[in-house]
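Here is chain A:
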Amino acid sequence: MTRGGPEAPVLAVAGLAKAFGGVAAVAEVSFAVARGEMLALIGPNGAGKSTCFNILSGQIRPDRGAVYLNGESVTGLSSRAIWRRGVGRTFQITATFASMTVRENVQMALISHHRRVWRFLRPARHYFAAEADALLAPVGMQDQAERAAGELAYGDLKRLELAIALANAPRLLLMDEPTAGMAPAERGGLMALTRRLASERAIAVLFTEHDMDVVFGVADRILVLDRGRLIAAGSGAEIRANPEVRAVYLGSGATSGGH
Partner candidate 1 sequence: MVGGGQLLLSLLTGLADAAGLFFVASGLTVIFGVTRVVNFAHGSLTMLGAYCGWSLISRLPPTPLGFALGTLATMVLLAVIGAGLEIGLLRRVYRAPELFQLLATFGVVLMTQDIVQWLWGVEDLALRRPPWLRAFVRLGGARFPRFDLIVIALFPLVFLLLWLVFTRTRWGRLVRAATEDREMVAALGVDQRLLFTSVFALGAALAGLGGVLMLPDASANLGMDLTTVTDAFVVVVVGGLGSLPGAAAASLLIGLLQAFGIMLVPRATLALVFVVMAVVLVLRPNGLLGRPPGRGGVLGEVRALVRPAPHVLRWLGLAALILAALAPLLLGPYALAVGTEMLIAMLFAASLHFMMGPGGMVSFGHAAWFGIGAYASAFAVHLLAAPMPVGLLLAPLAAGLIAALFGAFVVRLSGVYLAMLTLAFAQITWAIAFQWVDLTGGDNGILGVWPARLVAGPRGFYWLALTLAVAGTLGLRAVLAAPFGYTLRGGRDSRVRAEAIGLPVTAIQLTAFALSAAAAGLAGGLYAYAKGSVFPTYISLGHSVDALLMVLLGGVATMSGPILGALAYTGLYDVLLSATSLWRLALGAAIIVLVLAAPEGIAGGALKLWQRRRPA
Partner candidate 2 sequence: MNKISLSRRALLAAGTAALAAPRLARADTNAPIRIGEINSYSAIPAFTLPYRNGWQLALEHVNAAGGVGGRKLEVISRDDAGKPQDAVRLAGELIESDKVDLLAGGFLSNVGLALSDFSAQKQVIYIAGEPLTDALVWQNGQKFCYRLRPSTYVQAAILVEEAVKLPAKRWVSVAPNYEYGQSAVKWFSELLKARRPDVEFVAAQWPALGHIDAGAVAEALASAKPEAIYNVTFGPDLTNFVRQGNTRGLFEGRSVVSLLTGEPEYLDPLGDETPSGWIVTGYPWASLDTPAHAAFRAAYQKKFNDYPRMGSVVGYSLIHAIAAGIGRAGGMTPDQLASGFAGAAFETPFGPALFRPLDHQSTLGTFLGKTALKDGKGVMVDWRYVDGASVMPPDEAVRKLRPGAG
C-alpha cells in the first residue's frame, strides 16, 4: 500500500508495540515527522527510546504496528533495506570504521549507496573521493580527511558519523543521543550544524537526547515517552507546561503539588 504524494510525512509510525519477556518496551506509539522537521524523542531511562529507535532502523522487529517511509511500509525490514530507502543513522556510542581514514569512512557509505560493493580489483580509494570530501566539508571535517577514524576526538567522531549518515542523500536522519559524551560547548555547534543541514536538504530528523538545553534549543517538536507509552507531544513550551511530563521528570511529588 502506498500513500504517496508530496504531503505524506517522511516518517509515519502507527501503533508500534514491542514487548520483551512480557514487559512492554514500546506500546501503541504513533507519530510522524515531516520534511525538514527536527523531532526530539525524550523520556527517562527505560522509557523505550532505544527500542523505538532500533525498530525504526530495522534492528528489531515490532510485535505490532507499522512504520511508513514516505508512505511506503518498511515494517520489519532489515537495517540494510531501510538504509537503502534513505534513512541515515548515528549511534549513541559512535560506530565508525577505525582502521580506515575519515575520508574512507565516508567513501564506504558512498560505495554502498552507489552499489559498488562487489568490486574486486580497482582500489577503493579511487571511488567517490571527491564526493566524500564534499560531504566532509559541511561538517567541518575536510582538514582531517586523511586521519584514522580510530584516533579522532569524540566530537569529531560524531561529526564524521553525521557525514556518513548524509552519504545516501537521506530523507530521514535517526540520531541516537547525538551529543552524548561531548563537551557542553561542542553540543550546540553540532546541533546547529544538524539544524542547518536538515533545512538546507529538507531532511527530517528524529533524535533522542538527554541534554534538555539541546532538546529545547533545536527541536521543532518534542515527543515524550514513559514506560513505552507516548505521554505527550508538542512544542517546547507545550511540553514544559505539560503536568504529566513534569510528573515523570520531577517525580510523583510534583503532581501532588507537595510544596
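General remarks:
The rule we apply is simple: contacts are C-beta pairs under 8 Å (C-beta built on N, C-alpha and C of every residue); 3 or more make two chains touch, one makes a residue touch a chain; residues count from 1.
Selection rule, in plain terms: all candidates are chains of the complex that A comes from, given by their letters.
Note that the structure is a prediction, hence the values are computed from the model and not measured.
All listed chains 1 or 2 share the complex with chain A, though the touching one is 1. Chain contact summary for the complex, chain A toward candidate 1: residues 57, 78-80, 83-84, 89, 91, 95-101, 104, 107-109, 111-113, 116-125, 127, 148, 150-151, 164, 167-168.
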